[in-house]
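Okay, structure first, notes after.
With one protein chain removed, the remaining protein chains of the complex are shown where they sit.
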Amino acid sequence: MTAFRLPHGGLIDRSRPLSFSFDGKSMTGFAGDTLASALLANGRILVGRSFKYHRPRGILTAGSAEPNALVTVNTGGRTEPNTLATMQELHEGLRAASQNRWPSLAFDIGALNGLLSPFLGAGFYYKTFMWPAAFWEKLYEPLIRRAAGLGRASHDADPDDYEKCWAHCDLLVIGAGATGLAAALTAGRAGARVIVVDEHPVAGGGLLSETAIIGTQAAADFAASCATELQSMPNVRLLTRTTVFAWYDGNVFGAVERVQKHVGFPAPNLPVERLWRIAAKQALLATGAEERPLVFGGNDIPGVMMAGAMRRYLNCHGVAPGHRVAIFTTNDSGYGLARDLEAAGIVPQAIIDSRRDAIPDSYSGSARVVSGAVVSDACGRKSLSSISVLQNGKSEELKVDALAMSGGFSPVIHLACHRGGKPQWSDEHAAFLAPSSQKGLALAGAADGTAGLQACLEAGVSKAAALLGSLGFTAKPQALGPVEGDIAAGPAKPLWTIPGIREKAFVDFQNDVHRKDITLATREGYGHVELAKRYTTTGMATDQGKLSNVNAIGLLAEERGVSPADVGTTTFRPFYSPVSFGALAGATHGKHFMPARMSPLHEWAKKNGAEFVEAGLWYRSAWFARDGESGWRESVDREALNVRKNAGLCDVSTLGKIEITGADAAEFINRVYCNAFLKLPVGKARYGLMLREDGFIFDDGTTSRLEENRYFMTTTTAAAIATMNHLEFCAQVLWPGLDVRLASVTDQWAQMAVAGPKSRAILQQIIDDDISNDAFPYLAARDVSLFGGQVHGRLFRISFSGELAFELAVLADFGEATADALMQAGDTHGIQPYGVEALSVLRIEKGHVTHSEINGTAVPADLGFGRMASSAKADFIGKHMLSRDGLSARDRLQLVGVMPLDTTAYFRSGAHILAKDADATLENDQGHVTSSCYSPHTGSHIGLALVKGGSARHGEEILIWNALHGEYVPGRLCDPVFVDPANSRLSM
Amino acid sequence: MASLVPCPHCGLRPKEEFTIKGAALPRPSPDAGADAWLDHVYLRDNPRGALDEFWHHTSGCRRWLIVSRDTFSHEISACRDAADPAKERS
Partner (left out) sequence: MPEFQISRRPALSDKQPVTGPGIEISTPPPGAILHALAQPGDAGARGFIESALMSDIFSIRPVSPGQWFSVADDPLSHADFRNLCEALEPRVDLVDQSHGRTRIIVQGPQVEAMLAKGTAIDLHIDQFTVGSAASTLIGHVSAHLTRTGEHCFEILVLRSFAENMWDDLVRMSREFN
């Protein structure tokens, strides 16, 4: 005999049957069922195997603390392992499967572990798998992982959407039971912005399993009318199916809403889960209390259940736990269940009460009460068959198919301890209570140790009114009730150690920690709560010890002969219950993993055949392949050669651009660059080097003086954001007295490098102003007019390639049209677009550095900029650390060029430089190649390298060594400028 | 996962909008000498308790702020624009 559906009763909708399957077997439940209640209604009480011993396990709870009934639901990409059957709402077509069993739930080979259990006690990992060490990775760990464990994740991509959301409120009420509803109503009626959150699909909490009368309504009806009133208030948001999982700094609460985990086919326009960050001025924890299991032998046998859970299945789902039911209790909770069972026609076989003469007045049932007694053992294999009751030293066996247990109540205080507060043991409440007086958060009701419905309703009202008062609201507390027929379960003496146990008595059901493990831990010197946790693994499973921790602490206390207050607790940390990776990732996955940043010339590049490369968030054109080209190298060689022969057009819009104005702009720029800028004339550009305060190079770029007090600075693409932040720091923090104003204009301008001997001829066709060498010499920088005044632009005579070159900036929306016009104007001159690969070839050929060389370890002198750092300036960022001895040492890594002796040889960036005849060891390392490419101009691979004392070693033969690829290339150090060392091409 | 910073210009904002530079220390004067500069650039206290730090409201007003916070409890006791006290100092 086993659990079954009662002919009537419960909050389920019997007119809406739902079919589902468990381990392939078809079953039927009703709307309003959880998977757990539906399984029980189908007489299914064996639902899983335990973690270590593979013991048969049933449903223990009716909520989120469930340690046993973990199942895998759905299939394919929607597979969700470790779903709590007690929280999963039943829906049509739900497919669930048990876990941690092979080949089947009923016959599980892993159960042999039970026979090995003498060897699998606490610390067995540490004792058994010690040696030989090599066996750990290859043998022991895979073995343990296969045998122990939870469900398996799917390898398919999750097809559903997740998202994140912020919310703000005056009062956040966590938990919509009696206390929470009372608090929310009080706050809502006072006009405050209220958010009420409950993890179950329907508001009501314990009211839904309650048979008391509140006012004139049944408890569940009272909950429903409260919820209806709350939902009618525009200032109140009621979030059901939502778990608040953490309390963070700034009084922000993390919550996950299971928007569509209760449906078979999620609507495509809604996420399946939504991660909320709720910023609350005040929060009230009305999270209730968790009923404690009792640690007797066989307390994990299917059919043993928490008393409150049994009551919920009975009253909320119309499911009876069995035909022959016993109740083992340390407090009055068991009597409420007994009364309700009797009302359903099931008179308990016995109520075993650990107290003497403690039958509550409010219980008038007919069940036999065995006072001053304990259940020492439960017996049965895959389901409960009998219990041993021990009273006054005499043992009696009772035939039962269900046993309810209640070891008292632990307030659910986890959230209140997430920010460092420690739980406090209260002898009066026989429980750990939340740390007192924490800013922004209060507790009420059972979460605060309050017992009884009437008291909880009153606490909800009065706590909410007090919190609102602190926020300046005037709440008019309205009493709710009166309550009739409640059997309040007040605090009772805890029962940690139960005498006469023969079988395994489980403390932590999910991690299979039993009482003897705790004893062993204490005996072996691991009795400290933090050590015991790790030695026995109690509280370390996915349920984080919601049921087990307090019993482990109680047992440790008795083992050590101290109070639970002296044992203390382990640290409570987020998350209260597991949160899916999907919810944490939100919408940022796949294509949306990072924001994509597009140049104003993106479409131009695309239609010219660009292959794109990600550079930070930007998409940059890497090269422009042409028909017949065999690979990227061929395209890049062509583009680079064409720049030196004709002209090329390259999108450099991604460079950081900063407009600097203000009366002290010149002084400011002079202080942030290491070289002199004070006397830069209007209409001129200058290369500038920015240092960090420690003297190392931060970034480089050009700055042009467009007007007396208007400058245009460019930065590298990579350091654009960091440079703007740095300049703002200098302006706002270091020198707030300077009148300097900074505006990022990176996105305002489409910027094109037009480089090559024909660049001027091409540009002159679209630029109205005279740009001849006389009118617009090297380093000229001016506003220009284009296309007969149609477009405004800025022209800079600067060159990264070493050729005659310009950078033209036009207003971004005109970028594509301007680039098109340049291609048209340059057609007869042989213009071709070139990408960042060719750009890189051209700059390496010219010995220009980028962040490959400006790598955070280089000072100006290392890169040949020693004379740029102005000694005449009294101050600039980096000046004061630059003169340190070490930064001028002769053997510092310095910039050199490197070429292979054999021009057909290939080497790559990252390779080490060794002296010619030195052994290939890191001890002989002389530096490394920072940039390398095939140079079509020189007909050889070339590179830039940072080499010890390199500037004095030009001409020296060396070995280019790449140990990773086994490459040994004889080479020679040389001048880093491979093209036009005299710079004659710049001023054509 | 979350915390809120009371920007004096923008109100409460999540930490994701900010960039943190580190301890709010005054820059030595140009002639402060090598030891003072070495201290400034490399040496930092790591207090348990009150600490003033430079935070940049990068995705907000783009002002540099001095956030006074407790490194243990994470409580923020004050937040002001970094330019204000700097002006008073000089």
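For reference, chains read A and B in written order, and residue numbers begin at 1 within each chain.
Basically, a residue touches a chain if its C-beta (ideal position, glycine included) is under 8 Å from a C-beta of that chain, and two chains touch if they have at least 3 such contacts.
These numbers come from a predicted model, not from an experiment.
Only one of A:R78, A:H168 or A:K645 touches the chain withheld from this view, namely A:H168.
Which of A:F296, A:F814 or A:F907 touches the hidden chain is settled by the complete complex: it is A:F814.
Only one of A:D156, A:D427, A:D566 or A:D747 touches the chain withheld from this view, namely A:D747. The omitted chain makes contact with chain A at the following residues, 161, 163-168, 193, 269-271, 277, 279, 587-588, 592, 594-600, 603, 618, 659, 661-663, 709-710, 732, 739, 741-743, 745-749, 765-766, 786-788, 790-792, 811-818, 821, 824-825. Across the interface with the omitted chain, chain B contributes residues 4, 9-14, 16-17, 58-63, 81, 83.
The working rule: only the chains that are shown with their structure count from here on.
Between chain A and chain B the centroid-to-centroid distance comes to 26 Å (mean Cα coordinates, whole Å). Those residues of chain A that touch chain B in the complex are listed here as 246, 248-252, 254, 277, 279, 419-420, 574, 693-694, 721, 725, 728-729, 732-734, 736-737, 874-875, 879-881, 884. Remark: chain B residues 1-5, 12, 14, 19, 21, 27-28, 30, 32, 34, 37-38, 40-42, 54, 56, 58, 62-64, 72-74, 76, 81-83, 86-87, 90 touch chain A in the complex.
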